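For this depiction, one protein chain was excluded, whereas all remaining protein chains were kept in their positions.
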Amino acid sequence: MIKIKMFFFAGARELVGQGCLELEIPLSSNIAELKKILITKHPKLESLANNAAFAVNEIFVTQDHIILAEDSVAFLPPFSGG
Amino acid sequence: MIKIKMFFFAGARELVGQGCLELEIPLSSNIAELKKILITKHPKLESLANNAAFAVNEIFVTQDHIILAEDSVAFLPPFSGG
Amino acid sequence: MKIQLTQKAIDHQKMVENCRSKVTGAIVLFLGTVRELTGNEKTLFLEYEAFAPLAEKSLQEIALESKKMWPIHQVEIIHKLGKLEPGETSIAVCVSCPHRAEAFAACEHIMNRIKKMVPIWKKETNPEGGSNWVHPISKPTS
Partner (left out) sequence: MKIQLTQKAIDHQKMVENCRSKVTGAIVLFLGTVRELTGNEKTLFLEYEAFAPLAEKSLQEIALESKKMWPIHQVEIIHKLGKLEPGETSIAVCVSCPHRAEAFAACEHIMNRIKKMVPIWKKETNPEGGSNWVHPISKPTS
């Protein structure tokens, strides 16, 4: 298991109840696997998770990106800026 | 013959040497015929005249528009506003 | 709707505030400004001249036509006449619409029509004192 930092924004932050939390996930998990872990813990996140983008250490990543220990992972619901 | 007022703008005004002049033209002349009269009087106008728009009493008109006595006719070289 | 030919500097800040509203989500402002260089030709200043009554009427028609084509909430068009130096605003068009695609399309359309349809002319004077009226025969300059 590795420890990572999760950051939630906007609707996701409100559903989770906090903007930031520490999480333990299996070694070599990718973003798709992280999503499943998050949905198990917070079932209400499912719809947003399926449409969210993810960033690791402030860089956008794809579903197959492998997460490393101490990474900062951001859960980014569909954008509505502008 | 009828009397009309001719107005010239921009390059046409400079070629003619004045912005406004009175002119006598045959009864029932249209714009195309007026152009020929103007070019005969001011040969330097030819190139501009072939590309100019015309307005009668502040309304755009086509080549076959018949000019009436006392009309104010404007010679409008290609536009370059904006 | 406000259409104006003016000898004064154009106050685009005011135009934007006149177009701003609570019912629209997009404002597009276009400013045409005097360039110092056209190709290799240097411009010291420009002089704009209009056939004012017909120019105003043409601008009105362009604004009305655009209001039929897009859901324009407010539109303002101001053209400066007289002498203008490089960097100065010669024309400003401001449009507000519910959404941005409409506002961009309407504002650009208005500018394209102005270039083609409005009896206004500019004369360029170069640093050597030479000058000439711009009468684009084939295509309008921008």
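We call the chains A, B and C, going by the order they appear; numbering starts again at 1 in every chain.
Throughout what follows, a contact is a pair of C-beta atoms (placed from the backbone, for glycine too) under 8 Å apart; a residue touches a chain by one contact, two chains touch by 3 or more.
Please read these numbers as outputs of a predicted model, since none were measured by experiment.
J.: Please work out which displayed chains the absent chain touches and list them by label.
T.: When the entire complex is considered, the left-out chain reaches A, C.
J.: Per the definition of touch given earlier, which of C:5, C:34, C:59 or C:134 contacts the omitted chain?
T.: Of these options, the touching residue for the absent chain is C:34.
J.: Would you write out the residues of subunit A that touch the absent chain, in ascending order?
T.: Residues 7, 9-11, 14, 47-48, 51, 53, 55, 58-60, 74, 76-82 of subunit A touch the chain absent from view.
J.: Residue-wise, where is subunit C in contact with the chain that is not depicted?
T.: 12-13, 16, 20-37, 86-87, 96, 98-101, 103-104, 107-108, 111, 142
Just so it is clear, only the chains that are shown with their structure count from here on.
J.: Determine the centre-to-centre distance between subunit A and subunit C, using the mean Cα coordinates as centres, and give it in whole Å.
T.: About 49 Å separates the centre of subunit A from that of subunit C.
J.: Express in whole angstrom the distance between the two chain centres, defined as the mean CA positions of subunit A and subunit B.
T.: Roughly 73 Å separates the two chain centres.
J.: Which residues of subunit A are in contact with two or more other chains?
T.: none
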